[in-house]
Every structure is written in structure tokens, then in C-alpha cells.
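A short worksheet on the structure shown next.
What you see is the complex with one protein chain gone and the rest in place.
== subunit A ==
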Amino acid sequence: MHTFGYRANALLTFAITALAFICAIASFSDKFSNQNPSAEIQILNINRFKKQSHGNDEVSLTLDISADLQSLFTWNTKQVFVFVAAEYETPKNFLNQVSLWDAIIPAKEDAKFRIQVSNKYRFIDQGQNLRGKEFNLTLHWHVMPKTGKMFADKIVMPGYSLPDAYR
């Protein structure tokens, strides 16, 4: 501590180390938050269900997505990434997951929403397995913190099915 430069260096090092500690504690405090998100998805309409020219099935749907993800936001949350995926089984693959829609929720106020939207990304199968197929719609979310570890979870909603014939 004998010179200006020495003291400035010591202060800077200690300040940054303490900052790392503070951020770790802030991240840890997320464990104490109560989280109870809820969501519901309805298929309003199956707009198109056909076989593409190169043989794969394709579906176009209109979804009614309503969700309340406000309890996921803590003081250490930067944004929440949410997406809807259709999950089903085929003889070729045990699990197929196709992402249909996603959004970034930047703030708590925007986390309770209801929208009606057609699928943002195309629902295309690897093959022609979708006729009469039963599938789950899963709402996944990734909570991105300001500091610390990102965590993800989901709600699985089973019981949806596609028609038996192409339209």
C-alpha cells in the first residue's frame, strides 16, 4: 500500500472479487422464488394438411395460446424465451419435436398473454406419419438471468390429434 498505483490495483482487484460474490448471491436468491406458471393451448383450426411434393407431410395450424408466466420473473431475470413444440411418436423415431412458435418476453408485464396465431415455423414430418396422429403440445420456457445459470422447464399438454385424411 505504499504507492498510489499499488493501492489503486488492490482496490480494483478486491472490488471486482466482491462484485463476483454479489452476483453469485443474487443468482442464488432465485432459488427462493415461488414459481407457478400456467398455460393452455387450443387448436382453433387446421388450415392445411397435405403431402408435399417430395413426400413429407405438412400441417398448418392456428393456435390459441394463453399463458401466465409472470411468476417466473425475479429481480434477476433478464428475459424469458418461450416456445411451443409438437411432440409425437413415429415408427422411425421414438420422439419427434417440432417447434411451432416462439417469443421473447422481455418484462413481467408481458408475461401474461393470450394470442391467436398460425404456426410461425412449418410443421413438417420426416415421412408421411401424421394422418390421425395423436400429439402433445408442450410449452417450453428458458429463463435467462441477469447473472447466473439459465434454467428451463416445460408444461406438457397431451391429447391433440390430427385428422385421418389430408385436406
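Going forward, a contact is a pair of C-beta atoms (placed from the backbone, for glycine too) under 8 Å apart; a residue touches a chain by one contact, two chains touch by 3 or more; residues count from 1.
Keep this in mind: contacts and distances are computed from a predicted model.
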Out of "Sec1 family domain-containing protein 1", "phenylalanine--tRNA ligase", "Mediator of RNA polymerase II transcription subunit 8" or "Probable signal peptidase complex subunit 1", what name does the UniProt record list for the absent chain?
-> "Probable signal peptidase complex subunit 1"
Hidden-chain contact residue, picked from the options A:Trp75, A:Tyr121 or A:Phe151 | A:Trp75
Which residue numbers on subunit A touch the omitted chain?
-> 1-2, 4, 7-8, 10-11, 14-15, 18-19, 21-22, 25-26, 29, 74-76, 146
